[in-house]
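A single protein chain has been omitted from the complex, and every remaining protein chain is retained in its original position.
And then chain A:
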Amino acid sequence: MSQDLFPADSAATPPEDGSRRSFIKQAGGILGLALAPPLLSQAERLTAFSKTVEGVTSMTLKVNGTARTLQAEPRVSLLDALRENLDLTGTKKGCDHGQCGACTVLVDGKRINSCLTLAVMNQGKEITTIEGLAKGEELHPMQAAFLKHDGFQCGYCTPGQIMSGVACVQEGHAKTDDQTREWMSGNLCRCGAYPNIVAAVREVAGKA
């Protein structure tokens, strides 16, 4: 999944998942592979999951290409599952009410606020977080552009901004600065790094 997010013309190095940040991911991956459900059709998923879930139960999320199982109540948001259960703390909790965009992740390729969806609802879907963007040590072009253009100050909103930026470019909504500002408006930056964020997103859009 992560390699699909790179623009088509970027160097196609295979995803060597050997970076320092991925020890946990790897450990999870080995376990996850063993438990990974085969790709299910919607009908199969219905049969598999059409039952009431109550209290702490086991669920499987496919995050950054790896199936991960966790134990959680149905009320646990996707955001909390990523951060608290899977130790993927790159995705940030800002407002927890869908007003700031810090929790933005991609689900089946679309950007969403992970604070306003339940983990249990996202089984069988492809979830991509900020940790899934880089290919090993090679930064995703959007990450590199944020560094180059200084698209942040404190950095708290940055993972959400980058995830939203990746989607914004993929959607074709970053053709002009005005369009970029409008389609990035779901991500707030209290430090006010907006001009540099727009510059970063526009640069990647220009190369895409």
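Here, contacts are C-beta pairs under 8 Å (C-beta built on N, C-alpha and C of every residue); 3 or more make two chains touch, one makes a residue touch a chain; residues count from 1.
To be clear about the criterion, contacts and distances are computed from a predicted model.
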The chain missing from this complex carries, among "histidine kinase", "Xanthine dehydrogenase family protein subunit M", "Branched-chain amino acid ABC transporter permease" or "Cell division protein FtsL", the UniProt name "Xanthine dehydrogenase family protein subunit M"
Hidden partner sits against chain A at residues 42, 45-47, 49-55, 73-75, 77, 96-98, 101, 104, 110-113, 115-118, 120-121, 164, 167-168, 171, 173, 181-183, 185-187
